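Quick one: the structure is below, questions incoming.
The complex is shown incomplete by one protein chain, all other protein chains being positioned as in the whole.
As written, the chains take the letters A and B, and residue 1 is the first residue of each chain.
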Amino acid sequence: MKKVLEGSMAISESVRIAEPRVISAYPITPQTHIVEHLSQMVADGNLKAEFVMVESEHTAASVCLGASACGVRSYTSTASQGLLYMSEVIYNIAGMRLPVVITIANRAVSAPINIWNDMQDSMALRDAGAIQLYAENNQEAYDMHIQAYKIAENKDVMLPVMVCVDGFVLTHTFEVVETIDEVERVREYLPPLNMEYKLDVDNPYSFGTLGEPSVYMESRFNLANAVNNSKKVIVSAAQEYKDMFGKFHGALIDTYKTDDAETIIVAMGSILGTIKDVVDELRESGKKIGVLKVRSFRPFPEEEIVAALEDAGNVIVIEKAISLGKGGILSQEIRDVLYKHRINSINVNGYVLGLGGRDITPKNIIDLIEKAKTDENMDGEFFGLNSFIEQGNISNIGD
Amino acid sequence: MLTKEDTHKELFTMGHTGCSGCAQSMAVKLILEVLGKNTIATTATGCLEVFSTRYPESSWRIPWIHSLFENSAAVASGIEAALKITGRKNGTTVLAQGGDGGTADIGLQALSGMFERGHDVLYVCYDNGAYMNTGYQRSGLTPFDAYTTTSPSGKQSFGNSRPKKYMPQIAMAHRIPYTAVASAGYPVDLQKKIKKAASITGPKYVQIDVPCTPGWKYEPRYSVKIARLAVQTGLYPLFEAEYDKIISVKKISKKVPVEEYLKLQGRFKHLFKDEAGRMEIEKIQKIADENIVKFGLL
Partner (left out) sequence: MDFDFKIGIIALPGAALANKTGSFANEVPVFKQKTCTGCNLCIYYCPEGVVYGDKKTKIYNFDADYCKGCGICAEECPVDDIEMVLVEK
């Protein structure tokens, strides 16, 4: 059914129909609406789950870890400081191979404290062993959560999945979202969780044992394989979803007008909408420009990205996070896979935009494309700084 | 009658790498004897977790999970929530375990949350009075004047300068249905308390004094003796509480001077050097005397 839904409501609707049985969370802007909606659903009897309202994000993730280890589908959501606070537990969940789904309402990280959107928080967790998917709009956010459980619970995967949605930009925006109304059809797509090993008094296994140097590397090797091998599962989950529900937003990546493109803009998340509008405009005036959307950042879709970019002359990476002391994160990885495939003819320029909720306007993107024409190998260059702050007008206020 | 074959079937099996004479391993064995096989356990990072589950080995014959250092109570909360949804097989007990550090320091927040939310979880704190797994560093439950590697004695120091935190009272302040303090020196009393705890629905807290041979620096054979002396001196009062009321205390027949307890342990050796140390021992005696009055131990 088509409804006008706030992003957070779309996400909670999607979580509801995926039927997690244990939900645990701690409030943090801009994730709050998601967990508020979910607790209301539980309170109203529209979702049969234990909602454990905890005293911290560390505990929220730990509750999911414990429940998931019992073979019960579990869910949590957080952002920013909350994600950093639970990060230790996310590594543990991944290492124990538990299929917890976590929504990240992407938000900037302190200091300075800032509640608005960027992707520094989830980027900080990119090496945890969790799958990371990024949604472009609320419809995709809705569809992605159902897919996330399908991916997480696949026998060859068994990993946590982080569904990353831009805070405020998506979580607090109303859009038309088409929801699935028959839980039976979702169950057909996503059968009940059935774990081979779980905490069970009839089969008393020990989980999270001490891995000495003789076995630790091998267990991490298995984990690395699981993350890499999840690529095909992400693809099939998207494909099956399309077959059953008619919605498709790309699998590992998605391309937009890239076929003959000389310039390709690479980005993740909600900014893709603005970029696509700009591309449409520029196409009208005859510019050969296209867009590559990275939907799965972990696992990183190396082959797919190379295939999409190899014929372009210029690549512009727009991202809302930075590896301080190095540069862009996504741009680094794009350059890395191109280099690995011996493609050195492409001028890759990476820019950091929109940190801490700074607006990214269509004009910014047009300006950036202009600038990139003469730039070479930019690596996480800040774009869109306020020149009046540079001149010191603000810092001099007060005594 | 107990045969050799029976001992191999204990729910907490031999073959772990705990130190010779480790009272913590003794307490675990006694607890599982009472709780039985329908128990799911979490264990915080610490000696117990490390010495009992060196992959591929495990001493546990019950479903068991290592949480992390500070979240044993939180993971247990999740297990309990899952059991609420799936149904408890044969009234499964959820047992959360942690050392004094994992309980009273870094894990206090998660523990408080578990209490306050009212999960049906039995939390056991194995109190050996320091971070033993990392090499005997001070915790909030290290006793006054004890030497640890981060509260060393020296020209300017008599060891740990702060009194032991009243952790059981913190548990009681949550008005959970049952709190108890037990000791490896009194196994019958310990098992009785665990049995009672298991029979009560809701959050339960049991703290157990478990001497540690390398950390407290004494010969392994004295583990039980030292635990008993801690009680008999009044330094480690054993009691039970329901909600915020103490309902029973283990009386001591006659007061033993704290010196008897201190002198067996290398961690208090520096108090026996000179007159200044003598005065410190008097301060410790005062702590014991106050306990005796406060808990009505005599």
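We adopt the following convention: contacts are C-beta pairs under 8 Å (C-beta built on N, C-alpha and C of every residue); 3 or more make two chains touch, one makes a residue touch a chain.
The structure displayed is predicted, hence computed values, not measured ones.
The complex has one chain that is not drawn here; which of the drawn chains does it touch?
The undisplayed chain, in the complete complex, is in contact with A, B.
For the chain left out of this view, which of B:K84, B:K225, B:K255 or B:K269 touches it?
The one listed residue touching the chain not shown is B:K225.
Over the whole complex, note the residues of chain B touching the chain we left out.
On the chain B side, contact with the omitted chain comes from 1-4, 6-10, 12-23, 25-26, 29-30, 52-62, 187-188, 213, 219-225.
Which parts of chain A are in contact with the chain that was left out?
Looking at chain A, the ones touching the missing chain are residues 95-98, 158, 196-197, 204-209, 211, 215, 218-219, 221-222, 225.
Keep in mind that, in the parts below, only the chains that are shown with their structure count from here on.
Mind checking the centre-to-centre distance between chain A and chain B? Centres are C-alpha means, answer in whole Å.
So the centre of chain A lies 43 Å away from the centre of chain B.
Show which residues of chain B lie in contact with chain A when the two form their complex.
It is residues 37-40, 42, 49-50, 53-56, 58, 60-68, 70-71, 74-86, 89-90, 92, 109-110, 112-113, 116-117 of chain B that touch chain A.
Which residues of chain A touch chain B in the complex?
Within the complex, chain A contacts chain B at residues 21-22, 24, 48-50, 52-56, 58-59, 62-72, 74, 88-89, 92, 96, 199-212, 215.
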